[in-house]
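Partial view: only certain chains, each at its native spot in the assembly.
Chain IDs A and B follow the sequence of writing; residue 1 opens each chain.
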């Protein structure tokens, strides 16, 4: 949760429920993208006024209305009125610090999800996307242009796959599937990051303190987890819902997304377990390095401290130190010292310190 | 749990159930605030005697009776009698060490919550607030004046939003929503504290022992968690309850508060996970610091201990040490020592200790 988002939330506190306040910081002109199709015909339209899409509510054809620019709350309010969307839903749609969720109303089904992506500075960002499913239309609302739905636009335009022959529920499925598929990129990126950190910890030459990196990655994983975990529950609710807008034939597809969300959740959990273990690894590695340093100190000190003492003995100025006056005593002493030196080396060797 | 509260609880032990004993330490004169309204009319009244509000029980209009000063247990008892509140409920209302909870009675619904705030010394405080919902009235009981309901007072007075056109259940929702909204402030404060501590740990120049700070923050988080966690369950029970006082149309609003309580719980959990990890970070940082200290000691000792030994050798007073008498042996020895010095520096460089 960055400071911006948190500050924005303040604007909301104490507001009348149902007041539309955009809590994000992206300001864009409203742009509306509209696909109206059935198996035979397709209308693909761009417009800037919500009033231009009101008439799709009544058509028999399937309509996908994609709205970019949540900051235009007045327009969104007008849209909500036209399509019978509850003001609480509209409030949730423009409040981008919403937790992913599903709400069933009599007239529609509201699904709020997060798209995750890494921005140019390699910082993980999330963008809220709301999907409204009703009899013959799906409305999607995003903060800004740019999303993961290009392949769906292609499929509609080129009439690839079942999409043109299916209802609005299949369209909803296709959109959620596209969002979920994109999570795989994030999971891969995170897995790479964890593995890189592992390599750094085990192979590092310098004694760099990686605990901050581990901590940051842990935070990132926890953030992703928080975004992804509700997904499982949401899709499960769609599957279990007895909403009239969900065709039983679509259930097999929903279940397929459910399997994907399970797999993504497990991958993020696995990464979480690995990153928690990494801190311990790092501490053990540091302890081990320190051990090595201590050994060198101990060997040097243990060898030379006694030798220095002996040299000190014969540096004393007593009048009567008989050894000082023998002709070869210096050389004998050097010999004794050499023997001591070799003996201690041998001892350390045996102790496996060398 | 501060010592005051704990001491107060003693007064209760062994008491007859249904005895009203205020366990807090705030003593205030009773003050009653009263809003009686429907979509057309509004009566906004202040009074000091509970008897002044008894007649609202029978009116068709919606009444919000807000009572400050739980220490006036006799007055509260009288109020309870007049509004058919069970003595067990009254006992819970004045016992401020109550766990947040919901109790369904035939005549009313009792919700007990905590308001959290930081006092002037930046110490986290909680104040208990009880909400009684019945057909046409909501009674709220607080320890002292000062609360988070000003926006609701405004909405009633200025007839903003749906509040004047809705029943007592919507009023209850609005009050709980205001309390819940306020938790966001607390969560933000805690998130800031955790992030500050992170900064301190990773960037600290001095080797300050932060474990006490971490421990205190952990305690604070656990305390908040304990206050906030029952909220989810309470709101869930309101949603699921088949109480005749809850209009089905209000359920969507209740569910919205439920989503908020979920989000708050997740945020506090996230903070809890972060603070638990911080202790490990701190220990790793300390270990790393120690490592650095050890390296300096090791380098200095490893370089100078052997050199000192050599100097000791030629400080010995043997009669026959031939080297002592050559003209340039001193300079040669200095040279050898310099070579040893450089050699060891190179060795440490290669070992990445420098």
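The definition used in the following text is that a residue touches a chain if its C-beta (ideal position, glycine included) is under 8 Å from a C-beta of that chain, and two chains touch if they have at least 3 such contacts.
Everything quoted here is computed from the prediction, not taken from an experiment.
Undergrad: How many copies of the chain make up the whole complex, given that 2 are shown?
TA: 5
To be clear about the criterion, only the chains that are shown with their structure count from here on.
Undergrad: I'd like the angle of the rotation relating chain A and chain B after CA superposition, in degrees, nearest 5.
TA: Rotating chain A by 70 degrees superposes it on chain B.
Undergrad: Rounded to a whole Å, what is the gap between the Cα centroids of chain A and chain B?
TA: About 26 Å, centre to centre.
Undergrad: Under the stated contact criterion, what part of chain B meets chain A in this complex?
TA: 150-151, 155, 160-163, 173-174, 177-178, 181-182, 184-185, 188, 191, 198, 202, 252-253, 255-256, 259, 262-263, 266-267, 270, 273-274, 277, 280-281, 283-285, 287-288, 290-291, 294-295, 297-298, 301-302, 305-306, 308-309, 312-313, 315-321, 352-353
Undergrad: Give the list of chain A residues in touch with chain B in this complex.
TA: Result: residues 1, 6, 9, 12-19, 86, 88, 91-92, 97-99, 101, 103, 105, 205-207, 209, 211-212, 215, 218-219, 222, 226, 279, 282-283, 286-287, 289-290, 293-294, 296-297, 300-301, 304-305, 307-308, 311-312, 314-317, 321, 323-330, 333-334 of chain A touch chain B.
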